[in-house]
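I'd like to ask you about the structure that follows.
This part shows subunit A:
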Amino acid sequence: MIGFPILSLITFLPVLGMILILFIPKEQPKTVKYLSLAITGVQVVLAIILLANYNYNLAGVFEEKSFQFIEKFTWINITGLTWLGTVKIDYFLGIDGISMPMVLLTAIISFIACISSWTITKSVKGYFALFLLLDTGMMGVFVALDFFLFYIFWEIMLLPMYFLIGIWGGPRKEYAAIKFFIYTLFGSIFILLVMIGLYFSTTETLADGSKILTFNMLAMMNPANSTADGILSILNPNNLRFIAYIALFAGFAIKIPMFPFHTWLPDAHVEAPTPISVILAGVLLKMGTYGILRFNYPIFPEITRDLMWWIGMFGMVNIIYGALVALAQKDFKKLIAYSSVSHMGYVLLGMASLTTTGINGAIFQMFNHGTITAMLFLIVGVIYDRAHTRGLYDFGGLASQMPVYTGFVTVAFFAAIGLPGMSGFISEALVFVGAFGVETTRVLAIISTLGILLGAGYMLWTFQRIFFGPLNEKWAAMTDVDKRELSMLIPLSVIIIFLGVYPSGVLDIMNTSVNTLVNLVVNGL
Partner candidate 1 sequence: MANLYQSLELIKPEIALSIALIVLVTCDLIFHKDKKFIPYIALGGLLITGIFLLANSSVSGFAFIQTDLMGKIGLVAVDSFGTFFKLLVIITSILIVFFSFSSEEIQKITDRIGEYYALLLGMILGMFFLISATDLILIYLSLELMSLSSYVLAGFTKLRDRNSEAALKYLIYGSVSSGLMLFGISLLYGLTGSTNLYVINMMLQSPNANMFTLAFANILILAGIGYKISAAPFHFWTPDVYEGAPITITAYLSVASKAAGFALLIRFIKTTFVSFVDSTGNWQLIQVFDWKSVLIALSILTMTLGNFSAIWQNNIKRMLAFSSIAHAGYLMLGLVVFSNGGLLAILVYFVIYLLMNLGAFLVAMLIANKTGFEDINDYNGLGHTSPFLGIAMVIFLVSLVGLPPTAGFIGKLYLFIALVDAKMLAVAVIALLNSVVSLYYYVRVIKHMYLTAPEKETQAVKPNLHDTILVTVLVIPTLLFGIYFQPLVNWAKNSLEILGLM
Partner candidate 2 sequence: MLQVGLTHFLVVSAILFSLGVYGIVTRKNAVMVLMGIELVLNAANINFVAFSRFSGFGLGGQMTALFVIVLAAAEAAIALAIVLNIYKQFTNVNIDEIDHLKD
């Protein structure tokens, strides 16, 4: 174990940076940028330190002692409320195999988004301050083990995101920003309600043996901690667990975004500046599925078992529907946005299988979609920076004009299509293997394979539109990718190909945890 509170550091370092930035005079945008880059860089280093010290054999999931890098101390402790007993909220951080890949992903994507933000010229100070705040929120969501803390991090992200889209976005930014805000807030009120409900249904045993109500999400997973009459307690015959499950699921589903809650996504993506699209697709969408795996699955295993077909069904709808809509798009970025909808469907499908393979695939797909879609958005950004248009019909023949760029696009596109040798293939394959292996989701898996075909369809169609054919003379002066862009595209390509060849690099991290999770959901604690 490491001698310093590494999780707190990795989470709150950006806030520190934000405060520093507020003291840097407005006239020095360079300093602000380099400071942000340094902060996110240190985050990556910390994430690698975490990985290096990570014990692959500890499961976590529901057991406090097998979580790693735990930091836990009392944050709020209000005694003497006769009717509530002691109100105690812990500052409780820790990671297991489910959150570790997400922490890695967040660090990497933030760093790359930070490089991508170099082109920002409007109110640089404000931009990077908000960016770093967003970073803290994202990291916090993945490391928090107390529901209350989780919820705070979850909501902290809303406002920076609103501003980042709203101030630095495209023409319809105001609409997109508020739409994002309203949708996610709508989702999170359900999470809040369930959180309170669970609070009243769970007790935690203190050191002195007394039992108090708790927000500790690990305690919520153990039926032994249920109160007798809590509204979401499994012991209470009139419990509302089913409704709570749906509410919680809906709250997270909006973030995924799951059909039919997905319409905020294309708008947000199209209007957001490139780095924010990268963050949005790379990390934020993962929070939805992460939340479902972290809360819905272990806390409500019996309902998860009942609803697995439905989860898979929504996954399937996402896959097919997203792909079909993507086919009809004329805007490059919108197309990528819908492809995200489609790809997140695989995550849902894999999760629905309730098998190790499927859930491994789902989490791996979360990671891979993060890197691949981040790259796709960077690619859109490259072309948009030069041409100031994203219309698919406006281009043509760029392959000869920008060969290096085309090379990266090929990597990203084929990774998105799920070409073997790239990370996306492994995760999609695992998802299908998992979903197909279970009777409940088998038919869904078969139908979902159509998504592979449609994916190839829209991706190749786009590829042809933009890169093939005779060069559109309008873009004869277009330059190939520069060093800064290379510095973003190369690491992502390397990650994508490396994980395509050596998927165990990520899969091994989560194996133990996923097995434990599946066991918990399928067989109970």
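The set was built so that all candidates are chains of the complex that A comes from, given by their letters.
One rule holds in what follows: contacts are C-beta pairs under 8 Å (C-beta built on N, C-alpha and C of every residue); 3 or more make two chains touch, one makes a residue touch a chain; residues count from 1.
What you are looking at is a predicted structure, and each value in this text was computed from that prediction instead of being measured.
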item: Direct contact with subunit A in this complex, candidates 1 or 2; value: 1
item: Partner candidate 1, residues of subunit A touching it in the complex; value: 75-78, 80-84, 87, 123, 126, 151-152, 155-156, 158-159, 162-163, 166-167, 173-174, 177-178, 181-182, 185-186, 189-190, 192-193, 196-197, 199-200, 231, 240
